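With one protein chain removed, the remaining protein chains of the complex are shown where they sit.
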Amino acid sequence: MLITLLAVPLSCALLSGLAPWRRATGWLGVASSLGVLIGGVVLATGVVGRHAASGFHGVLRADALSAFMVIVIGVIALLATLQGIRYLDAEIAQGRSTRRHAALYATLVQGFLATMLLAVLAANLGVMWVAVEATTIVTTFLVGHRNTRTSLEASWKYIVICSVGIALAFLGTVLVYLAALHVPGHGAHALDWTSLVAQMHHLNPGVMRLAFALIVLGYGTKVGLAPMHSWLPDAHSQAPAPVSALMSGVLLTVAFYAILRFKVIADGALGAAFPRTLLVVVSLLSLVIAASLLLSQRDYKRMLAYHSVEHMGLIALGAAAGSTLAIAAVLLHILGHGIAKGVLFLTSGEILLVEGTSEIEHVPALLSRRPVLGGIFAFGLVALLGFPPFSLFVSELNMLRAEFQVGLGWAAVLSLVCMAVIFGAVMTHGRHMLLGPRGTAAPVMTPALVAVPLIGGLVGCAFIGVSAWPLQTLLHAAAHVVAR
Amino acid sequence: MTAGSLVVIGAALGAGAGIAGAAMPKRSRAAAAAVLIWAACALEATTAVRVLATGHDVALHTGKLLPFTGINLVLTPLGALFVLLVALVAVPATLFGIGYARHAMDSRSAASAYPVFVTVMLLVPAAASVATFMVLWELMALVSLALVLVDHSRRAAARSAGTWYAVLTHVGAAAILTAFLILAAHSHGQTFSDLELHARAMAPDLRALVFLLALVGFGSKAGAVPFHVWLPKAHAEAPSPVSALMSGAMVALGIYGVVLVGDVLLGGGPMWWWLVVLVLGAASALYGSLHAANNQDLKRLLAYSTTDNIGLVLLALGASGVFNAIGHPRLGALSLVAALVILLNHALFKGALFLTTGSVQVAAGTRDLDDLGGLLRRMPQTGALFLVAAASICALPPLNGFVGEWLLFQSLLHGAHLGNTAGDIAIPIAVAALALTAGLTVAAFVKAAGIGFLGRPRSTGAEAATEVPATMRAGAGLLVASCVVAGVVPMVVVSSVGRAVRAVLPHTGARSLVRGVNLQLVGMKGALAPTILALAMTVAVVAAVALRRVASRRPASRVSEAWGCGRELVTARMQYTATSFAEPVQRVFDDVLRPVRDLDVSHVAESRYMVESATYRLTVEDRVELTLYLPVIRAVRRWGQAARRLQPGSVHRYLIYGLTALVVTLVAVAVLA
Amino acid sequence: MTSSTYASLLGLGAAVVLLCAVMTLWRRSVGAIVKVLAVQGVALAGVALSIGIDHHDATLAVVAVLVLAAKGVVVPTLITRVVRHDPASRETQPLVNVPASLVAAGALIFLAFAASRSVTALAPTATGRLIPYGVAAMLVGFFALATRRKAVSQIVGILLVDNGIALVAFLATAGVPLIVELGASLDVLLAVVVLQVLATQMRLRLGSLDLDQLSELRD
Partner (left out) sequence: MSAAHAAGVVGASAVQVIAVAAGGLVLLGFMRKVRARLEGRVGAPILQSLRDVRKLFRKERIRPDVATWIFPAAPVVLVATVAVAAVMTPLITTQPAMSGGSDLFVVVYLLLAGSTLLALAGMDAGTAFGGMGSSRAVMIGALAEPALLVTILALSVTTHSSNFPAIVRATLANPGLIASPARLFAVAALLIVIVAESGRLPVDNPSTHLELTMIHEAMILEYAGPDLAMVTLGEAMRLALLLGIFVNLVLPWGVATSTTALGLVVGLGALVAKIAVLGGALAFFEVFMAKLRLFRLPELMAGAFVMALLGVVSGLVVK
């Protein structure tokens, strides 16, 4: 079952690579991400309450947590591929890329999906690392797809910083493997997550402390947590909108999924104190850096990228709390943030397409000049800033509640202060972009193909925020996987 | 039909009104939404009245909505009182909105946001858990922000007001959330009943932190002084029915929050808590009334007077807490009754004032007092309504403002000789603040009514003003009528407030505090006979008119030129303007206000001694904003500029960040091992 | 193969890997740095081969040959293709001058030994004692990566880090499971290919491989 899930994007990648890009390939991509989403849902129903599913003779494994991540990947991939059609049409129409180049883009996107699915479904932590490294390699060309000076610079920085960061993670994985080998009676699959969890209490604490520190630093680079976050604003602002939506929406959280997997083992081996302090330090650092850099932003895509750093900081702080409520809220936040950030990046891509510039003060009064586009951007910002009825409000509230219960009250208050500063910064930037007089030109309507999926995404995010009854059981099952 | 389902149906109707506001065509949009809002208000109000009458709470819980926590609503008598307050302001404001929609609030987003705003405010007093309260609170903030930004495409001031409002409300909400979460951390659940149960066992300094955080959060929503900066900006830019609702009902929910955390959840506290509230109240009252007396924009004047009245409410609340803390529960209950009566009356007359100001803005096209004048002749009903509402805010006897001030004065008077040194010093200061505020409010509203409605029109807009449509007058009229009723027969208001207070402060004994047709204070020597007073005043006026008609032989009256020192020509420019009217008061309080005076004289080209024209501008700025908020904003902006050096663009710098992080981690791990 | 010669062979191999890492800091010309990288690849393969023979582990031996082919031969040729077109192949003044770099390298080596004390305590075998060499090579590689101004030097830096970690992998766990090993080396290979493509694009578009031009994206 799992191998078919992987095969869908891979086969679509091969198919769309063959011929130069046509709309059919675009819709094929949409079909494949829909397939991933449906696969995720089927997997979730199959896994919740029952034992984990395994496939491809032991290499792949899916429990509630990975099923949830597959759903997240599916949802955001659906949004991104739908918008991808519009993006490629416009690129080809404006002569910035040829059909062949667009076909390469489509293949790489599907490859990107496949690598993320592999990372999430891998049973073996080594295979997971290989998959995460593969995502970096595949997305480098996607970041540089617009082949301008700045996108080349962004992709260079992206691959250099990320591969060094990921190398640290590999060192961490090796050390965990070393600790696993030194446990008497280890099985052949010592690096499998299940066997590691089975014997986590016997792992050598010294080695595990060093390993987990390297894991958080290494995978933290891919999550965009400070101090290795500097590639994120450049990569996400230069990449094409659908790619930056995918990266900001779900790639960061797939890397965080890896940290969560290791956190389970580290909690077992070292007790909760060390992982908690490490995650709290990293998350508060990210929040402070994101807050300071958001204050004087002049480019709205970079503003959204820094917003991702902030939300990853919040998720890390939530994971540091570690109780079942905290992890469930973290997972809901991952989904909510993925959708909201995806919609916002796609809208900013549309704004860049129609306005021509990504400078905040050269794009004034969007609500008056382009009501539909401005409206979606406004509601996206509202969702991202944690207002009800969107799901980010519920997840942030419950993460803070869990942090207070666990005794991390002071850290929660610090995060609230950073969020208040960020709220002020985003509000002033948002004001320049959204509010203002229309001037002489008549308001321009956005085509339905663009607006409908984005509005659908926002409505979905609001629906999850209001009731989330279908996800409730899945969230709690996934939370129990992490919080023992 | 349980009471709980009434609340749910009311909420559903409100939401339906929101959708109707968005979907219906422009012409009938406001009317359709209004009908649904009235139905929602009616349902919520009946539930509230039932709760107040029987004293039993109405509870409602659903796990399906709001993941992880579910929604739970419990309508306590205190909450019911505030639901009634919101409904009392919302129904007339919506009626006013129907006529007003043709001029200002005609956009689809405003028509759909307004009903949601009313519905959410009806539900906030019923929230009974941290999650439900915060959802409704943030939703109220979001929807009211949308309403403040209705005119964002027309005026830059609306845009900056929106930003100020959003940021300060968010900071307030963060303070409230922290307070609730500290309470929730010390109790197993997150419902208010759990919080109340475990709050007593918390450490005193933690309880003090929770109270101060709640005071900051709810004080900023109520508009108490250091946090009031958004109030004049947001109210001046919001459409009038929205300003009426914000100033009447939303600000009251701030006070509800302080009472909820202070008295209900924490169950009172040491005396210094409430002395802080008392001092905050006195400062707000003085500062608000001073700025109201010196402001020329009618809506900003009303907004500052909201800060002033909220100051009085906090004064009474502080006094109530002090009396409870030094062991006089009966007196504490009386001052809490005084606080809530002032709040309820304020909601009524401030709503009426904002609605009539809206009519003036629609008719005369401006709300700057220096451009108005002579409106009483051109808009007789609106003018009369404004005058009566202004009389009631100045606490003149037959109207409702007077009852509130009397109750507050009585509670302070009877608290003066309790032998507690802090009380003995605080009470006279509080009475002085109350009195100076009353004096300055009279100054502000005589200016507003006199300059705005009497004399000659000072601009073509005021000249051409005509009476506004019937629905607008009816809306304002409804509120003014309720002011008169609450003034002449205050027992209706005071008894229901008494019931709510008895539910909040249980140990004041079963007997009602205030009894009989006239307000006889039980257990204390103090009585007021408002109905007889009103009767006596009408009789006296009739007698005086009769006296004048009988004594004077010739009933006809002749119209003639007013005295202009012998000169024929008397123009509008010879009249006092709002600035000159307030000049004596402003000169007396010069060192507090420190107004900015700039006088630029342009000389004739040929010689320096011949003056071609001289313009004199005097502006009274908000000192709190200048000294507290602007430095913070400048500091944050400098921090932002400095932080840009973190991301200089060189890949080497980023890699060095990574290397230092790696080295630091390795050193830490090595040291730990 | 007697245990003493095995231990000395391992020691020699690990030392060479660390020495090559330090050499890259010392030499200026890019061509020389690529040759040093090739030597390091061969040494790494040697260590892997000797562990394979000692543990009689056929897969490890195959992996060693693979490592020799990839890191010893393929990667250096790829990099030299980029260098050939760039005339000014001399490394301009690096961010940190050579003596300071060497002192920093010394400190990093000391830090590596201190940090991996717990690891050597867990596995005091012949191979276990050499793990700090790998960690040191990784740290020095990272330092080289962070302070060199040329694009090619950064590619070499990344490979130094990978070689260090591969050395640790071989020494600590006698090679991670085959599927992971293959995946990891494939990833590294692909990374080098991508870097090489980007470097050629940079040379065509920007004229030179100097990384200081790449600072347009800033806040």
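Letters A, B and C mark the chains in the order given here, with residues in each chain numbered from 1 onward.
Note that a contact is a pair of C-beta atoms (placed from the backbone, for glycine too) under 8 Å apart; a residue touches a chain by one contact, two chains touch by 3 or more.
Since this is a predicted model, take the numbers as computed values, not measurements.
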(request) Give the labels of the shown chains that the missing chain contacts, considering the complete complex. (result) B
(request) Check each of B:A53, B:A470 or B:V588 against the chain that is not shown and name the one that touches it. (result) B:V588
(message) So one chain is hidden, and I want to know which residue out of B:K299, B:K447 or B:R473 touches that hidden chain in the complete assembly.
(response) B:K447
(message) Looking at the full complex, which residue from B:R377, B:R594, B:R617 or B:R638 touches the chain that isn't shown here?
(response) B:R377
(message) Touch as defined at the start, partner being the missing chain; which of B:S305, B:N400 or B:Q575 qualifies?
(response) B:Q575
(message) Residue by residue, what part of chain B touches the chain that was omitted?
(response) 293, 373-374, 376-377, 383, 387, 391, 394-397, 402, 405-406, 409-410, 412-414, 416-417, 424, 428, 431-432, 434-436, 438-440, 442-443, 446-447, 449-451, 453-456, 518, 520, 524-530, 532-533, 536-537, 540-541, 543-545, 547-548, 551-565, 570, 572, 574-576, 580-585, 587-588
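Rule of thumb we're sticking to: only the chains that are shown with their structure count from here on.
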(message) Measuring between Cα centroids, which chain is at the maximum distance from chain C?
(response) B
(request) Could you put a whole-Å number on the gap between the CA centroids of chain B and chain C? (result) 69
(message) Averaging over Cα atoms per chain, report the distance between chain A and chain C in Å.
(response) 31
(message) Going by the contact rule already set, what residues in chain C reach two or more other chains?
(response) 115, 117-118, 142, 145, 154, 211, 214-217, 219
(message) Could you pull out the residues of chain A that touch at least 2 other chains?
(response) 156-157, 160, 164, 206, 209-210, 233, 293, 296
(request) State the interface residues of chain B toward chain A in the complex, per the touch definition above. (result) 64-69, 130-131, 134-135, 138-139, 141-142, 149, 152-154, 159, 162-163, 166-167, 170-171, 174, 177-178, 181-182, 184-185, 190, 636-637, 639-644, 646-647, 651, 653-655, 657-658, 660-662, 665-666, 668-669, 672-673
(request) Could you pull out which chain C residues touch chain B in their complex? (result) 95, 108, 111-112, 114-115, 117-118, 139, 142-143, 145-147, 149, 154, 211-212, 214-219
(request) Show which residues of chain A lie in contact with chain B when the two form their complex. (result) 156-157, 160-161, 164-165, 168, 206, 209-210, 213-214, 217, 221, 227-228, 230-231, 233, 274, 289, 292-296, 325, 328-329, 332, 365, 367-368, 382, 386-389, 391, 393-394, 397-398, 400-401, 404-405, 409, 412-413, 416-417, 419-421, 423-425, 427-428, 431, 435-438, 464-469, 471-472, 475
